[in-house]
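Only a single protein chain was left out; the remaining protein chains are all shown in position.
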Amino acid sequence: MPIPAPLTGVVPPVCTPLTPDHEVDVPSLIRLVDHLVEGGVHGLFVLGSTSEAAFLTDADRRLVVETVAGHIGGQLPVLAGVIDMTTPRVLAHVAAVCAAGADAVVATAPFYTRTHPAEVARHYRLLAARSPVPVFAYDIPVAVHTKLGADLVLELASDGVLAGLKDSSGDLGAFRSVVTGARAHPEITGFSLLTGSELIVDSALALGADGVVPGLGNVDPAGYVRLDRLCREGDWARARAEQERLCALFGMVGVGDRGRMGAGSSALGAFKAALYLRGVIACAATADPQVPLSEGEVERVGKYLAAAGLL
Amino acid sequence: MPIPAPLTGVVPPVCTPLTPDHEVDVPSLIRLVDHLVEGGVHGLFVLGSTSEAAFLTDADRRLVVETVAGHIGGQLPVLAGVIDMTTPRVLAHVAAVCAAGADAVVATAPFYTRTHPAEVARHYRLLAARSPVPVFAYDIPVAVHTKLGADLVLELASDGVLAGLKDSSGDLGAFRSVVTGARAHPEITGFSLLTGSELIVDSALALGADGVVPGLGNVDPAGYVRLDRLCREGDWARARAEQERLCALFGMVGVGDRGRMGAGSSALGAFKAALYLRGVIACAATADPQVPLSEGEVERVGKYLAAAGLL
Amino acid sequence: MPIPAPLTGVVPPVCTPLTPDHEVDVPSLIRLVDHLVEGGVHGLFVLGSTSEAAFLTDADRRLVVETVAGHIGGQLPVLAGVIDMTTPRVLAHVAAVCAAGADAVVATAPFYTRTHPAEVARHYRLLAARSPVPVFAYDIPVAVHTKLGADLVLELASDGVLAGLKDSSGDLGAFRSVVTGARAHPEITGFSLLTGSELIVDSALALGADGVVPGLGNVDPAGYVRLDRLCREGDWARARAEQERLCALFGMVGVGDRGRMGAGSSALGAFKAALYLRGVIACAATADPQVPLSEGEVERVGKYLAAAGLL
Partner (left out) sequence: MPIPAPLTGVVPPVCTPLTPDHEVDVPSLIRLVDHLVEGGVHGLFVLGSTSEAAFLTDADRRLVVETVAGHIGGQLPVLAGVIDMTTPRVLAHVAAVCAAGADAVVATAPFYTRTHPAEVARHYRLLAARSPVPVFAYDIPVAVHTKLGADLVLELASDGVLAGLKDSSGDLGAFRSVVTGARAHPEITGFSLLTGSELIVDSALALGADGVVPGLGNVDPAGYVRLDRLCREGDWARARAEQERLCALFGMVGVGDRGRMGAGSSALGAFKAALYLRGVIACAATADPQVPLSEGEVERVGKYLAAAGLL
């Protein structure tokens, strides 16, 4: 299906359930998609960072897109991450996810290499020229170690290169520069401004974001859908209360012992443990070389769920 | 062929010549291999950073290893980079390059993800458990944004997980900690200590490195082979003179206008321009989204070659 | 005067006007204070980053505090930055600014040194134990290269070590973790939560910040006071319009040619040029080694002022 322009609402980055043997768990993935659809989400983003795309082989990635796009059957737009180091490798993923049914692709700046802003612009121009579907920029400095400047994003939006921005920089001021900057360019129309900052969705929507891509939305999609609706209705007080409930729930990302594992293992482990405890997926395994949560840590995830009324 | 333990001498990271259409230029690649062999090198490292591995598709990568391993026919050891974000994706590359004829694999720490030292260790242990050939660690913080600690490398060497280290950190003091640390562990035998710092090869060999992986060795393999031999003979004064000639030649990496391109485009563009000017490869193109050198910049590369007696 | 607990409203970081010879320009500083008071601000923060505290000698710093505290005469609370590398040096500044009339001090984490979180906590505990006035933490990772964690801030607030937080991290999600976290600790009362992010003041106040420390507030104090009032009245639509006007005005920080100067020279040069053009200060000079704006760049500052209705 064509991607709405702009894309609005809640578009969770879909976790990738794994079997104990670390294969993609297709039945669990389908249940997760159903859980999100029942929660009322407005689109699905597969193969993002929360999806452990960095850990999935090409075969795994293809299977994920085929499974989700096949199951959703055009009911909701499906965006697919094409996370890789440089233009030629990203283009290979573009071809693969489009063949598997993606409606749009989401691409970061190059990483591993040392890249000049002019090269980042060139990267997106080459992707857009060769992609059969719209290209979204994925701004995630914690992973790629460069930040997409507002001027760069606006130039690429103005030239029709980019269809949208998924901002996971955590820098709301910079995001606002894009949001307000876009309004000053009449030729920028239908550009989708999505925030990945799940703790400040009310703030982002209040200042003009179109939608939100919350990792925690896997665990509580209905909560984010409520939050989105309250914001659109201008009911800021109740929106804030809902957001604060979700902020408290988000505390689960810190359950993992940081002397034993990285921030990623802790956060992704918590999301998957929560989905397991809520009966959505069959196994909470995360991909190698991440360190699994201990039993006690999984119990603490359960307490966060209980406190949020989700168990 | 089995990798020597330790691997010694000059093991250049082989550039990947491209056609004007950005396909792997197989005849040029074969000529480059011949040029290196004639220069007297002791091994070949394909799919490293200087090989633009980050820019090569899986098909390109396979073609490179098949071409080089096929052409070299066991005459020299062929190490292959398996540069990717995490364990499962790296393992897919391990399988591919081994099928294509690689004698060893060279793997970085995970990147894009935020990784704990315990996860880095786990990464290498999983790779070693499943790799049919020896695994070398590739320490390149400028690309992966973490540094491999000396303690970690020694622990993995001691346990037989790693067969060697390719140090591209630029931190000779830290490298020396591994070199001298390895001597204190009698169970560490045959561990290959390779430096990627082409400007201080004499220093690295003097303090106990086994070999060197110089990007500039593409341009002047005979120079690095001479330098290696002089060091092994203990002729430090002449070694230093040769090294300084090579340092002057290395100045070519700065020809690119840094207002227009990144450091990578400039350096890789210069190496390829030099190979083109020396008649080794047919085309100096670098992969997307890198910015090509201008005509004037290529001319400046020629001046570096002339000054070093290579034109 | 005792600092309100919490401190609320607009507390601009007061620029430090300099003479052409780079002495503190006392008459201009007094006019600037009057300009801010007439704008309706609720407190003054001297010797912050926007005040060029990093460039002021100890004698300059003392003169600034004496001038402002003497002129304001208890009419408004005066907070003073005590920006230096480590505890003993910061304590010397604490003594100096308190003797000069400061009502509270604002201290960063240690910098230049490599500091463990336990050492950051120890730093603040030692400061609080020896400071005659309340201590605010100043979270500014772009300058000190560490981020104050929410847990650390809450622990220090809970123990009565800190009286408030000035957040210049740009990370609103992390700031919210402190804001909502503080509510969960009944023993934390009167803790001042101030944001330094001048582009998202409406967002910060909406989620519970007590006040704002906007560098741009030097140029348009009345604008930030209006914005603060609209937020407190819950008039979010008009607040957003006012904030967006201020965001457009903030564009002036980019007038300086970044091939010729750093981001700081451009931003501080623009603020001072604006104050000069508005007739508040006598000279737009910034401290060494900053590069001054060109005439054309100053003209562009004037255009920002005109567009915002300030000329």
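Residue numbering begins at 1 within each chain, and the chains themselves are lettered A, B and C in the order written.
Basically, contacts are C-beta pairs under 8 Å (C-beta built on N, C-alpha and C of every residue); 3 or more make two chains touch, one makes a residue touch a chain.
Since this is a predicted model, take the numbers as computed values, not measurements.
K.L.:
Out of all the chains shown, which come into contact with the hidden one?
P.N.:
So, spelled out: the chain left out of view touches B, C.
K.L.:
Of the residues C:Asp58, C:Glu233 or C:Glu299, I need the one that contacts the missing chain.
P.N.:
Of the listed residues, the one touching the omitted chain is C:Asp58.
K.L.:
Any idea which of B:Ala118, B:Val133 or B:Leu199 touches the chain not displayed?
P.N.:
B:Leu199
K.L.:
From the list B:Ala59, B:Ala99, B:Ala129 or B:Ala248, pick the residue that touches the absent chain.
P.N.:
Hidden-chain contact among the options goes to B:Ala248.
K.L.:
Could you tell me which of C:Thr8, C:Ser28, C:Thr115 or C:Gln243 touches the chain that is not displayed?
P.N.:
Final answer for the missing-chain contact: C:Thr115.
K.L.:
Of the residues in chain C, which ones touch the absent chain?
P.N.:
22, 54-58, 60, 83, 85-89, 92, 110-116, 118-120, 122-123, 126, 142-145, 258, 260-265, 287-291
K.L.:
Considering the entire assembly, which residues of chain B contact the chain that has been omitted?
P.N.:
Residues of chain B in touch with the missing chain: 170-174, 176-177, 180, 197-200, 202-203, 206-207, 234, 236, 240, 243-244, 247-248.
The rule is short, and it goes like this: only the chains that are shown with their structure count from here on.
K.L.:
Taking the mean of all protein CA atoms as the centre, name the chain whose own CA mean is closest to it.
P.N.:
Closest chain centre to the overall C-alpha centroid: A.
K.L.:
Which rotation angle, from 0 to 180°, best lines up the CA atoms of chain A with chain B, given as a multiple of 5?
P.N.:
180
K.L.:
Identify the chain pair joined by the greatest number of C-beta pairs in contact.
P.N.:
A-B
K.L.:
Could you tell me the distance, in whole angstrom, between the mean C-alpha positions of chain B and chain C?
P.N.:
48
K.L.:
Using Cα averages as centroids, what's the distance between chain A and chain C in whole Å?
P.N.:
Each chain reduced to its C-alpha mean, chain A and chain C end up 34 Å apart.
K.L.:
Which chain A residues sit where two or more other chains touch them?
P.N.:
Not one residue of chain A touches more than one other chain, so the list is empty.
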